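Presented below is the structure to which this report refers.
Omission of a single protein chain aside, the complex is shown with its protein chains in their original locations.
A and B label the chains in the order they appear, each numbered from 1.
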Amino acid sequence: MKHLLSTRDLDRATAVRILDLAEDMAHTADREVKKLPALRGRTVVNLFFEDSTRTRLSFESAAKRLSADVITFSAKGSSVSKGESLKDTAQTLAAMGADAIVVRHPDSGAAHQLAHAGWIDAAVLNAGDGTHEHPTQALLDAYTLRARHFGAHSRGRDLAGLRVAIVGDILHSRVARSNVWLLTALGAEVHLVAPRTLQPHGMQSWPVTVHEHLDDALSLALDAVMMLRIQTERMHAAFFPSAREYAREWGLTAERFARLGPDTMVMHPGPMNRGLEISSAAADSSRSTVLDQVTNGVSIRMAVLYLLAAGSSGEPA
Amino acid sequence: MVARTVLHDADITRALRRIAHEIVESRRGDGRLVLLGIPTRGTVLAERLYTLIEEFDPGIAEWGSLDVTMYRDDLARSATRMPAPTVIPGSGVDESIVVLVDDVLYSGRTIRAALDAIVDHGRPRAVRLAVLVDRGHRELPIRADFVGKNIPSATSERVSVRLIETDGVDEVTIEP
Partner (left out) sequence: MTGLLIQGASLFGGHSADIRVRDGVIAAVGSLSPELGERTIDAAGLVAVPGLVDLHTHLREPGGEASETVLTGTRAAAAGGFTAVHAMANTSPVADTAGVVEQVQRLGERHGYATVRPIGAVTVGLEGRQLAEIGAMAHSSAAVRVFSDDGFCVHDPLLMRRALEYVATFGGVIAQHAQEPRLTEGAQMNESALSGELGLTGWPAVAEEAIIARDVLLAQHVGARLHVCHLSTAGSVEVVRWAKARGIHVTAEVTPHHLLLTEELARGYDPRFKVNPPLRRDDDVHALRQALADGTIDIVATDHAPHPDEAKQCTWAEAANGMVGLESALSVVQLAMVETGLLDWAGVARVLSTTPAAIGKLAGYDAPLEVGSAAHVTLVEPEARRTWSTEHLHGRSVNTPYTGRELPGRVVHTVHGGIVTVHDGVLGEAESIAALAKEALRG
């Protein structure tokens, strides 16, 4: 693997391999020394053109646990806000010897361009590009699903037979896109739930089942329901009339949560809007995986950074 | 030229039996033995040694697997290697006598990596090394405590260990 830009490029075998490796990475947390020397002498640059403290910290922590030198470059207060282009910034960082660049950018395709425009040679890891993809989030979601479902017998397994509903603003969600490709590649059955206004054009051609009413999806025996963050500014663009109406129609209210099966996981990529897309009853329940997702994020990012940056070329031995 | 078999299945069984006895004899006092195989074939050998020790001295040993991929000194020079799982027995390595087990001892670099890896898991009382074959050509000051067979070889030659669990047959061959 030379870059990780999208989960669309991941086949089942590669995805399972990443999840297995993440499991190995997770075990290092139980050791006396929690660091691995795999990326000693390597430089990982976190290039964040968009504020996201939690994702940035997760990547920083992953890179440091692999003993990499970490340079974090946030758009705020830097030359980026003064109009320097993505190209110039990337070339500057590559000149500093970056072996891998973790990039988050508000524009779809930014990571793809860094990887393929011929500006730099470093491995590129997409940490979220516009409304396109967020592959490590999907990988950590898959990891969380697998770990909760199969426990100690997870290794080597895919998600065949699991049924997952993803609910909310699919149109603007890179998390939803990455999850659709990854979870289906791993054999899960994916259901998408959103009002028509928040469905991307052509979503019917995706390998999913589409629902417009949340209760339709909840009546299925779901293994997990993943609630997407809704951005209130979408109201002003007439995607839905009001927060109250959204919560009533598409929110995981306490009443809906009570109707879920006893083993149905409640997932959320965070940060949550309590009372909007998710009720506190759901968010704080033992079936909520929100904190697992955060923990697992570090292991997944260690696995991916290792695969991208440890060897001399991207191809597996 | 064709491969020449230097150890047959019976030779391997005999060698392992002898090593198992030597490991137990070398154990001074009441030290707990932790046999850690280096994947892939070292892990198989560690389990076999454990089974043998268990036959004549039950309960004194545990076994596991120690992956050293991320500790290798050539990690950055070669294509990305997929690590194998590391499994440390439940009681850990602290104060135990760790016996590293591998199939072939050659340059010594894998063992160097294993020594680094083991200290990240704790502080053993002692670390020993058991190998099925020592083919010489060391590049580091490393020596095995228990050796199945010394096989003098040229660097151009290829020494292959095959085991039933991984390859369907027990044999050690050497080919030009």
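Side notes on the structure shown:
Just so we're on the same page, a contact is a pair of C-beta atoms (placed from the backbone, for glycine too) under 8 Å apart; a residue touches a chain by one contact, two chains touch by 3 or more.
Source: prediction; values computed, not measured.
When the full complex is examined, the chain removed from view is found to touch A.
Residue in contact with the omitted chain (choice from A:Val33, A:Met96, A:Ala117 or A:Ala258): A:Ala117.
Across A:Asp24, A:Asp99 or A:Asp129, the residue that sits in touch with the chain not pictured is A:Asp129. In the full complex, chain A touches the omitted chain through residues 8, 85-87, 105-110, 112-113, 116-117, 129-133, 171, 174, 177, 200-203, 205-206.
Note that only the chains that are shown with their structure count from here on.
Across the complex, chain A is touched by residues 67, 69-71, 75-83, 85-86, 116, 119-123 of chain B.
By the touch criterion stated above, chain A contacts chain B in their complex at residues 1, 17, 20-21, 23-24, 27, 31-33, 35-38, 41-42, 66, 155, 306-307, 310-317.
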